[in-house]
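The complex appears here without one of its protein chains, the remainder shown in place.
Chains: A and B, in written order; residue numbering restarts at 1 for each.
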Amino acid sequence: MDNIIVSDLTKKFVKKGKRKLLRREKEDILAVDHISVKVKKGELFGLLGPNGAGKTTLVKCLATLLIPDEGTATIDGHDIITDPISVRKILGITTGGERTLYWKLSARDNLKYFASLYGLSSKDAEERIDYLLDIMDLKEKQHQRLEKYSTGMRQKVSIARAILHDPKILLLDEPTLGLDPSFSMFLRSFIKNDLNKKEGKTILLTTHYMDEADQLCDRIAFVDRGKLIVVDTSKNLKRNVSKNEALEIKCIGNIDKLENFNAHIKNKKNYTKIRILHENTEDIMDDVLKDVKERAKILSVNVTRPTLEDVFVHLTGSKLEDEHE
Amino acid sequence: MNSFYNLSIISAEIKKCLKILLCYPMELVFWCIFPIFWAVPFIFQGNALVGGMESEAFSDLTGTTQFMPYILIGAVLNTYVLSALYGMSNSLREESYWGTLELILGSPCSKIPILLGKALNEAVTSTLFAVMQIFICIIIFGLDVAVNQILPIMLIVILLMLGLYGLSIALAGITIQIKQSHSLIHTIEYLFYLFSPVRYPVNINPWIRMVSLVIPLTYALTVVRGIMLLDKSLINLWQNVVILLAIDIGLIVLGYYIFFYIEKRARKSGIISMY
Partner (left out) sequence: MEIRHYLRAMNAENIKEWKIELTYRVDFIRGLFEPLIFVLPFILYGIAIVGGKYSENLEKLTGTGDLITYTVIGYIFMGFLETAVWGMGFALRKEQWYGTLEQVFAAPVPRWVYVMGMALHSTIHQGLIILMQSVIIYFIFGLVLDISGILPSLLIIGIMMISLYGLGILLSSLVLIFKEGWIISEILYSFIIIVTPIAYPLAVLPSILQKISMYMPTTYGITTIRHFLIGEVSTFTVFDAVLRLLVIGAAWVIFGLFIFNIIDKRVRNKGELGTY
C-alpha cells in the first residue's frame, strides 16, 4: 500500500538573467526533473541531497504550495493538483526557514490558531495542545512569546504544529537544520520512535545530513540537481560499494586534487579531509601518502568501511556540504 | 589625505544610497506626484466652501486670497520633511535589518561622512521630487514661479534642510537605540503637519500658533509664500530667516550629540547586534 505516489513530477523555475537591450535573458532551471517515487504506508522515507538539489521544491509541490509543471502526485489517493484541500487535510508539514511561526505569540496561541485552520473544535484543540506541549516538554513556557524561545524550542513548536491535527502523513523539510546536538537527538528519536513506529505515520523527510538519513530512514532516495539518482535502504546502498574500503587522510595544507586517484577532498576549517575508495587500500597507501606528504602535513590516516556519503559521492559525483560534525 | 578619504566615503555612501533607491523606480515616480495629489482635496474643498478660487477671509489670515498656490507650496515643502524623517532614519533601520549597520559602525572610518553622505543623498533626491512637483503645479494648476524668485527660495530650502537633517541625525541615533523608532517619527511628522502652516494658516488659533513657533518648517513656509504670493523679498522677511538659521544650528548640535552619545552607548551595551 503506497501512501505517497509521485509520478514524473517536474517543476521548472525561470531565472531572470541580465537585462539586454529590449528583453531580459531568461533561463529555465529544472528544480525537480521528472521524479517518480513511491512511499509505502508507515514508512520513514528520506530524501537526501546537497543544498539546492530540489528536495524542498518537491516537498512544496507535495504540500500543494507549488503547482508542478508536469506530472503529478497523489497523497493517500488524493491528487495534489485537482484536490489540494483534501491533501492538506491529511498532511502535516514543516518547512525550513527561520521564521515559520508567529514570534509575537506564545506557543499555545500559535498552536490554537493553527488548530482552527485545520478545523479542530476548540475542545479537541485544547486537549491535543496540552498533550503535545507535554510530550515536547514545553508546558512550563507555553505562555511565553516565541521571540524568547531558543531555536531548538521553536523547532519543537513547529513539529507540534505539524502534527496538531494528527495527520496520517508528514513532510518534514530539514527538521534538525541548525539545531543543537541535544535537540537534534531528541527530535530524531521523537520522529523515529513516537511518530513513525508508535503512531505509524508515513513520513517523508529531507535532509542533507548523511548520518541522520542513515539513522532514521527505512529507505533513502538520493537527489541531485533535480534528479532522483537511486532509491534503496541504507544497507543496500552501502553494499553497492561494499567491496571497497575507504582510506581517510586528515592533513593540514592546501590540496584540491590528487592527480592519480579518484579522491573526495573536503576543506574544513582546521584541516583537509581526503577520502579514497578502493578495493584494497593497502595497494595504494604508499603512493597516496607520498603524494600528500609533498604538499601537506598529515594528521592521521584511517581505513574504514564506506559510509553513506561515500555512496552518494560515488553515485552522483557531487558532494554533500555541511556535514554534521 | 584625511579630507580626501572622508570625501570618498561621502561619495561611496551617496552612490550606494542612489543605487538602492534606483531599485525602486515606482517609488521615485510616486514621490514626484503624490504629495501634490494629497493636497488636491483641499483645493476642491476651498472651492466648495466659498464658491470660487479666492477667499477674502483667507486673506485676513494669510495676506493672500489665493488658497490654491498656498496649499501647493505647503505640499511641496512638506516633501522635505517627509523625506528627512523617513528617508534617513529608515535608511539606518534598513541597514540594521540587513545586518550592515553593525559593519558600518564597526568600520574604522568616522561616522560623520557616512551621515553626511546619507543627508546629501536625501537632499538631492528630495530636491528632485520637489522640482518635479513644481512642474506639475505649473502645468496643471498654473502656479506662477518667477525666475528671480528661484535663488532666494533655494536658499530657504537649504536652510530648511539643514535643520531637518540635524533632526534626522538625532532620530538616526535614536533608531539605533530603540527598535520601534517609527512611532516617534510618526509623532514628529504629525506635529509638523498639524502645527505648522502646511495646510492652513496657524494664526487661526493662538495655541496652534504658539506651538508652530518652534517648528522650522513654519518659517520656511512663511518666507517662501511671502516671496511667491506676497511679492516680498528676503530682506523684508529677514527675521524669519534669522530664526530659521538659529533653529538649524540648535538642531544640528543636538543631532550630533545625540547620535554620538547613543552610538557610544550602543557599542558598550552591544544593543546593535540584538536586532
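The working rule: a contact is a pair of C-beta atoms (placed from the backbone, for glycine too) under 8 Å apart; a residue touches a chain by one contact, two chains touch by 3 or more.
Note that this is a predicted model, so its numbers are computed, not measured.
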Request  = Name every shown chain in contact with the chain that has been left out of the document.
outcome  = A, B
Remark   = Given B:Ala57, B:Leu103, B:Ile158 or B:Val214, the correct residue touching the omitted chain is B:Ala57
Inquiry  = Going by the contact rule already stated, which one of A:Lys40, A:Lys112 or A:Lys250 would touch the omitted chain in the full complex?
reply    = A:Lys112
Task = Quick one: say which of B:Lys15, B:His186 or B:Arg265 touches the chain that got left out.
result = B:His186
Query = Which chain A residues would touch the chain omitted from the figure, given the whole complex?
reply = 11, 13-14, 31, 57, 60, 63-67, 69, 85-86, 88-89, 91, 93, 95, 97-105, 109, 112-119, 145, 161
Key: Touching residues (missing chain, whole complex) on chain B   = 24, 26-27, 30, 34, 37-38, 40-42, 44-51, 55-58, 60-62, 67, 180, 183, 186-187, 190, 193-194, 198-201, 204-205, 208
